[in-house]
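The next block holds one structure in the form of structure tokens; read it before the comments.
With one protein chain removed, the remaining protein chains of the complex are shown where they sit.
As written, the chains take the letters A, B and C, and residue 1 is the first residue of each chain.
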């Protein structure tokens, strides 16, 4: 029986013009949007949406980081590989690698926490079991 | 004689509608743009532009990170305090605190490297002396 | 007795680095964000927020347009002048002029409609009287 849990996903992407800065390279803030796109593609692969209408929980970020190794330019094609490297009662930690033609472009991390969407201020809660049951830490990644 | 070197700056800002996500809070990628705005305001305070036309050097980011403590909502006013915490021949390291009504909203860091803009791939070079002479590490921050 | 109704507002703004495209000029989509910023500043001047928490109405756009006359570059300072040129039971029409040093940079228009936020699909409704009472068509503009 194969696993029904997801731990990683690769998104294929092309650089859009409006993602460039005036130096002709992708603006550093855009990489966080690429990482988020890959995260949401991972959730879709697992049969989930991270933000369905009327959802009682949401997943704001508590930390995010990138190290930039090589620039991306207009119309460059690249891969965004995201994997789950930590999973606790209330949080998910991701690691992310952007690569182009086999070369490492950038390396990112992101931690999200499950919160109730109907209260202010935000209050962390346990990840609902129907979501937690769909994910696991990627092989080779220490929790 | 007072110092003619700059090491920190505070930018006052209000949240724009298009910076929010569907949860009604500022999207996590936008914080990197706030940090950059404060960086450029620091450079202007020092009498410089970070990206003048025809400049032979540029300052791409090699690392950037944020930790998020409290959400920002529509029209919230907040301060972005940036300071230089490291200065080497080719790089500048910044630390950044976003605060609202005295409460810590988020804490960020960013490292930029000086490169020549007229060559591909990007090649790091020494920060021009007329720029390096305008900045120093903020008091109390270890280099 | 002076009027307590607002019909126009001018927002002073400086170009941010992340608003540029790779040609070094502000991306054409960004002008719509400038127009929106000026709209929300007009509402604040009138003592209102266009999107308060828990509001029962919202103001999605039904049309928006810009004509571009001159480019804006990094750190350019400019004015966004917005005025109300039409006001009906359910809609507000704005006209917008961006100017730099007295020169016309771009001219925009935008029409928004009042909708209930608690129903899907969006359903247009009358602008609440406490909002409608704060605005009027700018002098010299035909309704």
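Keep in mind that, in the parts below, a contact is a pair of C-beta atoms (placed from the backbone, for glycine too) under 8 Å apart; a residue touches a chain by one contact, two chains touch by 3 or more.
As the structure is a computational prediction, the values presented were derived from the model and not from experiment.
*Asks:* Touching the hidden chain in the complete assembly: which of C:45, C:62 or C:99 does that?
*Replies:* Spelled out, the listed residue whose C-beta touches the missing chain is C:62.
*Asks:* Which chain C residues would touch the chain omitted from the figure, given the whole complex?
*Replies:* 22-23, 25, 28-30, 32-33, 36, 51, 58, 60-68, 70-71, 117, 121-122
*Asks:* In the complete complex, which positions of chain A touch the hidden chain?
*Replies:* Spelled out for chain A, the touching residues are 16-18, 24, 33, 36-37, 40, 44, 49-51, 53, 73-75.
*Asks:* Taking the full complex into account, what residues of chain B touch the chain not shown?
*Replies:* 17-18, 20-24, 27, 29, 53, 74, 120
Throughout what follows, only the chains that are shown with their structure count from here on.
*Asks:* If you take the chains that touch chain A and keep only those that also touch chain B, what is left?
*Replies:* In this structure, the chains that contact chain B and also chain A are C.
*Asks:* Do chain A and chain C, two copies of one chain sequence, contact each other through the same residue numbers, with over half in common, or through different ones?
*Replies:* Answer same: the two copies use largely identical residue numbers here.
*Asks:* Would you mind checking which chain's C-alpha centre is most distant from the centre of chain B?
*Replies:* C
*Asks:* So what's the Cα centroid distance for chain A and chain B, whole Å?
*Replies:* That pair's centroid distance is 24 Å.
*Asks:* Find the geometric centre of each of chain B and chain C from their Cα atoms only, then give the gap between the two centres in Å, rounded to an integer.
*Replies:* Here the centre of chain C sits 29 Å away from the centre of chain B.
*Asks:* Taking each chain's centre as the mean of its CA atoms, how far is chain A from chain C in angstrom?
*Replies:* Computed value for the inter-centroid distance: 34 Å.
*Asks:* What parts of chain B, by residue number, touch at least two of the other chains?
*Replies:* 33, 36, 51
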